[in-house]
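So, chain A:
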Amino acid sequence: MNTYLTQMWAIIWKDLILEIRSRERIAAMGAFAVLAGVLFNFSIDTTTTRPQDVAAGLIWMTLVFGGLLGVGRTFHLESQDGALQGVLMSPAPKDAVFLAKTAANFALLYAVSLLVLGVFGLFFGVGPGQNLGWVVLVLGVGSLGFVALGTLFAAVSTGTSMGETLLPVLVFPLLVPMVIYGAGATTWLMNGRPFVEVEGNVRMLGAFALAAVAAGAVLFRYVVED
Partner candidate 1 sequence: MSTAGMRRGGTALVVLGLLGLIALYWMAFFWVSTEVNQGVVQRIFYVHVPAAWTSFLAIGFAALASGMYLWLRDDRLDRAALCAIEGGLVFATLVLTTGPLWGKIAWGTYWTWEPRLTLTLLLWFIFVGYFMVRNSTEDPEKGKRFAAVVAIVGAMDIPFIHLSVIWFRSLHPEPVVAKPDGPTLPGDMLATLLFGVLVFSLLFFGLFLFRYAVEGLRAEADLRARSVA
Partner candidate 2 sequence: MKNSTIRAVALSLAALAIMAVRGVAQESAAMPQASALAEQNLRPYWHVFAAYALVIVLIGGWAVSIARRLRAIEDRLAD
């Protein structure tokens, strides 16, 4: 068990170091999040639509599209120079590779989702108020479900000739529960409703995330085998 965690940590650390040094994906996702906020500002007439009514939905859509941008390239860099073979041939079991990749992606997407929350607070003057902690929790659980499915299907789409363009077609239908429960809970929380009212939603979101992580850990080995 201990070696398993060590192996996982080695891959997570490698990915995070790579990201901190190249800043490739985090820069793209962060810029996307801010610019999406700018575009939403111009696409919504705030004299007829109250920002707090639509903010939660827009935050989740930014999260989904920005997440695809980053998660879709999980295996891009490594598959280009054949380094993925090296990672897969290492003594770490395939599910440890998957969990590590998911964890690294999670750290990335979670940072971006908090940035999105801040951007919307700054641009639209809407925020979760005293529910800040709960909204941060909901975004975290949602991000986990997203990266688990996203990482598994990023491995699939990297192996096809269509590449990343295939990813939304595969992932969007599967993400519907996450968007419904996540955006629903966030809307209620941002409108000042107590957490108990959305507790069921967050539990379903958690179950979805756990099922996605488990399915990915089991199925990943069949995607990357040769």
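Criterion applied: all candidates are chains of the complex that A comes from, given by their letters.
Structure notes:
Here is the rule we use: contacts are C-beta pairs under 8 Å (C-beta built on N, C-alpha and C of every residue); 3 or more make two chains touch, one makes a residue touch a chain; residues count from 1.
All of these numbers come straight from a predicted model, not from anything done at the bench.
Between chain A and the candidates 1 or 2, touch in this complex occurs only with 1. Chain A makes touch with candidate 1 in their complex at residues 149, 152, 156, 159-162, 166, 169-170, 172-174, 176-177, 180-181, 184, 201, 204, 207-208, 211, 215, 219, 222-223, 225.
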